[in-house]
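Excluded from the complex is one protein chain; the other protein chains are retained at their positions.
Naming follows writing order (A and B), and every chain is counted from residue 1.
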Amino acid sequence: MSHKSFVWICLLPLAAVTAAFFLLPMARLLVTGAEGPRGLAEYLAILVEPRYRATLVNTVLLAAATTVATLIIATIAGLFLQRHRFPGRAVLVAILTFPLAFPGVVIGFMIILLAGRQGLIGDVSARLTGDKLVFAYSIYGLFLGYLYFSIPRVILTIMAAAQKLDPGLAEAARSLGAGPFAVLRDVILPGLAPALVASGAIAFATAMGAFGTAFTLATNIDVLPMLIYTEFTLAGNLATSAALSVGLGVMTWLILALARSFTGNSVAAAG
Amino acid sequence: MRDRIIFALQLLFTLIVAAFLAVPAALSIAAGVTVNYFRGIQSGVTLQWVAQVLDLYAGTIMASIAIALGTLLVTLVVGVPAAYALYVRGGRLARLVEEIITLPVAIPGLALALGLLLSYGGFGNFRRSWLFILAGHVIFTMPFMVRSVMAIFASIDVKSLDEGAASLGAAPWRRFVDVIVPNAAPGILAGSLMVVTLSLGEFNLTWMLHTPLTKTLPVGLADSYASMRLEVASAYTLIFFVMIIPLLVAMQWIGERGSAK
Partner (left out) sequence: MDRREGECEVTMMIRHGAALKVENCGKTFADGTCALARATLDIAQSETLVLLGPSGCGKTTLLRIVAGLEMPDAGGRVLFDGKDLTRQPIEKRNVGMVFQSYALFPNMTVAENIGYGLRIRGVSRLERAARVAELITLTNLGGLEHRRIDQLSGGQRQRVALARAVAIRPSVLLLDEPLTALDAALRERLRGELNGLLRTLGITAIYVTHDQAEAMELGDRIVVMRKGAIAQVGTPREIYFTPADRFVAEFVGAANIIEAPIESGDLILPGGRQPVGSTGSRARAVAMVRPETIRIVDADKASLTGIVDSIRFAGDRQRIIVRDAAAIPLALDVPHTIHVRAGERIGLSIAADSIRLLPAEG
């Protein structure tokens, strides 16, 4: 057997599995999306139909808010942890990265424990003001959940990127008279830009498509994955749900591809 | 002085973030062993909820472990040779294949699940079996295995190893077994941990693909969150933590060892 044919044989199982369980289903999804009463126009419904469009806008806003908040929080904490060595730092890093493997459902439950009917925040606020603060089941709860999901990932990325920054750059800027703020603006943040773009794109794409957290928190939050789910299971609206999920998939893929073309690195969402 | 204040403020901020992540997890662990969460820990500590979960949901736990191991087996058998082939062959085709198999990570699990349902929903036996969920997990985790192994190939210059073995007269498959796989072990291990961790926690796909007879741990979790008392849901989550944390620790350990080299 020649080396060349051995290489092909190595690829064959992957090709078979991918074709059967990925390419074929995706093709089927595309076709189904166009098989509804509206035909191909189904694909435009996400933009044209007011209800869908409102959901789309809602989802994009939520994802954008999540991304911005995560980037700010993770940059502050990540830079801090990368720059300073102090007792307990390792524990702090462990805590901040530990939720990395939590699936969306579990994160939903974390938010319920925090801001649900028996949650900590409600408990504390009831004691302080007599008013029980419960927001786990609203879009704010979902926002908190997506933060919970994204922060560990982004912190890790930023810490890794900050470690690779040449400390001489900041020192050089300081020697030229730059104070802490100017160093951050002119050296650190530009140096972190690829990492910020990459992890921001992942946070955004994940927040767009995440289903588990929304599902756990409530079925009546108006976001795209929940819409697809209800169209499919409750309304039995195959074409719409297929078209919507194609639209969602194209959007998340585009965001990641754009980020990748900007950073030259591979970017992949998770969860 | 100014530096001290900045340090303190940043530390405080980081502590708040850590608390945001750690406090709910701690609450859930506490709730899982508390007699009555509403009355607090003074109501007593108990394992009754854990026992109840094991009673009710043992099946989902076993199913998840079985599916995770099955997924691991398939990704190993399919993914490792493929990673080798993609790395050795290189070029446009390899990049295209890599791009395609990475897509399932970029597009939401919901879409993939819908596609699978639309394609195979009619095959009743397959649809009702564990294999259906397994197929979804394999597609979702495959890129992690392939990329992890390809990364190690890139770092150990596997091409010259392969050529060295070839110069000694070994046939391609012998070289693969004797030289390639042993040298890729760290990447295979890292990829395996990732695959098992992801499969154990996978919900987006699995929720759509499962049937009442094929429930996994996360599906059971969602179920308990919706219908069980808080203590039971917490105990169930606790069990999930116990399963997932060793994997996380192992992954971090490997990562540190890798970066220390």
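Keep this in mind: a contact is a pair of C-beta atoms (placed from the backbone, for glycine too) under 8 Å apart; a residue touches a chain by one contact, two chains touch by 3 or more.
The shown structure was predicted, so the numbers you read here are calculated from the model rather than taken from an experiment.
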Neighbouring shown chains of the undisplayed chain, as defined at the top: A
Absent-chain contact - pick from A:3, A:38, A:174 or A:260: A:174
Interface residues of chain A (partner: the chain not displayed): 166, 168-169, 171-179, 182, 186-187, 190-191, 193
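Keep in mind that, in the parts below, only the chains that are shown with their structure count from here on.
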Centroid distance [mean C-alpha coordinates] between chain B and chain A, Å: 17
In the complex with chain A, residue positions of chain B that touch it: 6-7, 10-11, 13-15, 17-18, 20-25, 27-28, 31, 37-38, 74, 77-79, 81-82, 84-86, 88-89, 97, 100-112, 114-116, 118-120, 135-136, 138-139, 142-143, 146-147, 166, 171-173, 176, 197-198, 201-204, 207-208, 218, 221-222, 225-226, 230, 233-234, 237, 240, 244-245, 247-248, 252
Touch list for chain A against partner chain B, complex: 1-3, 6-11, 13-15, 17-18, 20-26, 28-29, 32, 73, 76-77, 80-81, 84, 86, 92, 94-106, 108-114, 118, 120, 147-148, 151-152, 180, 205, 208-212, 215-216, 225, 228-229, 232, 238, 241-242, 245-246, 248-249, 252-253, 256-257, 266, 268-271
